[in-house]
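I am attaching a structure below and will ask some questions about it afterwards.
For this depiction, one protein chain was excluded, whereas all remaining protein chains were kept in their positions.
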Amino acid sequence: MSEETADVRLVSVRKRFGGVVAVDGVSLDIGRGTIFSLLGPSGCGKTTTLRLIAGFEQPDAGDIYIRGARVTPMPPYRRDFSMVFQSYALFPHLNVAENVAFGLRMRRIARGDRGRSVDEALALVKLEALADRYPRQLSGGQQQRVALARAIVVKPAVLLLDEPLGALDKLLREEMQVELRSLQQRLGITAVFVTHDQEEALTLSDRVAVMRNGVIEQIGAPRDIYDHPRNAFVASFLGASNFIDGIVVGREAASIVVETPAARVCVPGDKPTGERVRIAVRPERLRMERGDADGLSARIRDIVYRGPITHFYLDSAAGPLLSYRQNARASEWTIGDEVRCAWDVDSAVVLDGPGE
Amino acid sequence: MKSAWRWFLLAPPLALLLVFFVVPVVYLFWVSLHAGSTSELYGASLTLRNYGEIIGDPFYLTIVRRTLGIAAVILGLCLAIGYPVAYFVALLPTRQRMVAILLLLFPLMVSNVVRAYGWVALLERRGVVNTTLSDLRLIDAPLDLLYTPSAVVVALMTILLPYMVISIANTLTALDRRYLEAAQALGASPLRTFLHVTLPLSSPGIASGALLVFLLTLSAYVTITLVGGPRSKLLVSLIYDSVTAFQWPRAAALAFVLLALALAFTGVMLALLRPGRVQGSGR
Partner (left out) sequence: MTKVPTAGSALRGAATLVAFALIVVPILIVVVAAFSPNDYFQFPPPALSMRWFVEFFGLDNMRGAFALSVELALASATIATVLGTFAALFLARRGGALANVLQSLFVAPLVFPTIILGVALLLLYKTIGMPVFAGLLLAHCVVGMPYGFRTVLASAQALDPSLEEAGQSLGAGPLRTLVLVTLPLIWPGVLAGWLFAFIVSFGELNTALFLTGPGVTTLPIEIFSYLQFQGSQLVIAAASSVQIALIVLLVTVIERVVGIARITRAR
């Protein structure tokens, strides 16, 4: 991505707190008008990275650019961004309209223009009727919308969101995910948000950075990193994954042939013969067939019904396996059945590294 | 972003405390190490004689003993009466409890001289107690209730009791009921629950209440003088007398003896009750 289209750019940013390195040499580019998410478990550095962009933390090394300008030494109130906080941080002593107008006041926008912008912003989040209420009189979902309105009304270069939907219940969360995305696209704002919920990241983002221990494990579009995880951590953080270990014994066109304890399989990839590798296959791609078909031998150990999908837990010579079946019709399997597991060649991925 | 301007917040209050709290006290200690002087504030030579005289002189030791004795009795009474009262207050419904605390706070806001005067009006020869008793024909001549050590104890005890009650009541109120329920589920009777759970967990409140009562007893010059009379001297009275006699090194040494007693008590209290294990440290 070229520097002109990158709204946010981090170059080798490093931050430590005492003895712990929270962010370890992180570099990324975020394109204008895209939604970018930082995804990872607690303590992976995603929130610190967001706060570094905001300026609430100062990096020990590296630089941060917003719209091409080097903002690293600048305090937050001089950077062109706004933020939706996890706790919403609505000012309790101001009503909804005054909260939303705050950023405009700071930018010395005249009262008349302020009022108009506030009305527009509140209309966008469908809260015009509540302009005179105080935050304590609002529900969680309403507070969240006010926080959003307050952040977008100032038309920032980048909108930062820190686990914005974490406090909402499942139904409300899914509703807000859709609204958030449509709002962002309508306004064309560059957005960066932090989440530990992989589903949320996959739903909302144009690009995702999966982080662990202060380092970005993989960046890409949701589909790309889901279908082609680089290592076992990414594979299992983004949904479930089957792992099968084996040794490379040969090559065939664009694939390698891997000898596993259960069968010999073909996987797209390029690894030298004799190398130990780990293969990842998504459970929804792992098909179960009758006992005499081609594929890995396995036996069904447990069946768990989950509404639209049923989980099948299998034991095989290659280790435990997991298969998802859509419940389009009644299941033909029972516990104890012997099955053969197979998948399309393109459904498997060779992972980097020896695994976790 | 921790900007430098924040230090402008710290400077004025810190300066006030350093110049008008720390420096004077250190200077006082410095003066206590000098000999006395009739013409200057204090003499030229450095000496430990002031402390030596205090520790060696039976007069001073008697006064210190008497001071500690009275303080101990007052502390004991405040604990004995204060704990049950605090328990009662802590069990009240919220609204009533807040009213009770306010009723306890209010006397603390009234100047001690007024409260001591109240006791003088009660206990003097023409005071309320004596006139009531003689009106009821229970006595023939007025009793000498004022100007006794007991009068000092009673007056100071009632003046300082609110500190103890509020301190313990706040701790008890904050006590998680579930600890008590857990103890009862494990088979402890109400008495044993109290002894083994409630009492230890309220030790921070006991400690801070005891500390306040003891320290304030040591310093209560006005009450001691008004209720105890000009002849019943405690350590703080000696300090005042030395100052009015311009014997600064003597006054300073006596002051630090008082401070030493306060610190010693603080140390004993913290060691005995170990409130830290209940409250935890720092943030």
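As written, the chains take the letters A and B, and residue 1 is the first residue of each chain.
We adopt the following convention: a contact is a pair of C-beta atoms (placed from the backbone, for glycine too) under 8 Å apart; a residue touches a chain by one contact, two chains touch by 3 or more.
All values reported here derive from a predicted model rather than from experimental measurement.
S.K.: One chain isn't shown here. Among A:F102, A:Y134 or A:Y324, which residue touches it?
M.R.: A:F102
S.K.: Hey, which of B:I54, B:L75 or B:L226 is the one touching the hidden chain?
M.R.: B:L226
S.K.: Considering the complete complex, identify which of B:S45, B:T62, B:T132 or B:S189 is in touch with the unshown chain.
M.R.: Residue touching the absent chain, from the options given: B:T132.
S.K.: Which candidate, B:I63, B:I168, B:A183 or B:A252, sits in contact with the chain we can't see?
M.R.: That would be B:A252, which touches the missing chain.
S.K.: Using the touch rule from the top, list residues of chain A that touch the missing partner.
M.R.: 54-56, 75-77, 81-83, 85-93, 102-103, 106-107, 150-151, 154, 160
S.K.: For review purposes, identify every residue of chain B that touches the missing chain, sorted by number.
M.R.: Residues in contact with the chain left out: 3, 5-7, 9-10, 12-14, 16-17, 20-21, 23-25, 27-28, 31, 41, 81-82, 84-85, 87-89, 91, 98-99, 101-107, 109-115, 117-122, 124, 126-128, 131-132, 154-155, 158-159, 161-162, 165-166, 177, 180, 190, 211-212, 215, 218-219, 221-222, 225-226, 236, 239-240, 243, 248, 251-252, 255-256, 258-259, 262, 282-283.
In the analysis below, only the chains that are shown with their structure count from here on.
S.K.: Suppose each chain is reduced to the average of its Cα coordinates; what separation in Å results between chain A and chain B?
M.R.: 60
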